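Every protein chain except one is present and positioned as in the full complex.
Presenting subunit A:
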C-alpha cells in the first residue's frame, strides 16, 4: 500500500526510533515518508517590544536551524532509496500533524513514545495521547 507515513521528528531518541520504524515499513511497502518538524508556537503568547522587533529575524534563524536539524535524517532516508518529503511548521504539534495528515493521500502517522507512567506525563498527556484522540488517520506509536 503505497501511501504516506508522516513522521514527527525532532532528533530525540524517540523520534529516531519512529523514523527507523517508518523507514522499514516504507522499504517494504514503497510508501513515501513525510518528515515533519514542529516549532511550538502560539500566536497568543506574550512577547516584549524588543522580541516583537526581532521576531522576523529570529523566525528566519529558527527555520534554517530546523532545516539543518532534519537534513541528516532526510539524507539517510534518500540513501536507502525511500521517497522523502518534509515540512517545518510553527504551531501546536498534534494539531498541525493532524492537519497535514488530512491533506496527504492514504496517510498514517508514526511517532515515538516519549512518556512513562510519571504523574506529570499522565496529567499533561503527551503529543502521542493528543494524536491518538484526535487523529483522522491511523497512528502508530513506536516504543
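A few remarks follow.
As a working rule, contacts are C-beta pairs under 8 Å (C-beta built on N, C-alpha and C of every residue); 3 or more make two chains touch, one makes a residue touch a chain; residues count from 1.
Methods note: contacts and distances are computed from a predicted model.
The listed choices are "Alanine glycine permease", "Ig-like SoxY domain-containing protein", "2-oxoglutarate oxidoreductase" or "histidine kinase"; the UniProt protein name belonging to the chain that is not shown reads "Alanine glycine permease". Checked against the full complex, the candidates A:12, A:60, A:75 or A:133 give a single residue touching the omitted chain, namely A:60. Contact between subunit A and the absent chain runs through residues 39, 41, 43-50, 52-57, 59-60, 62-63, 89-91.
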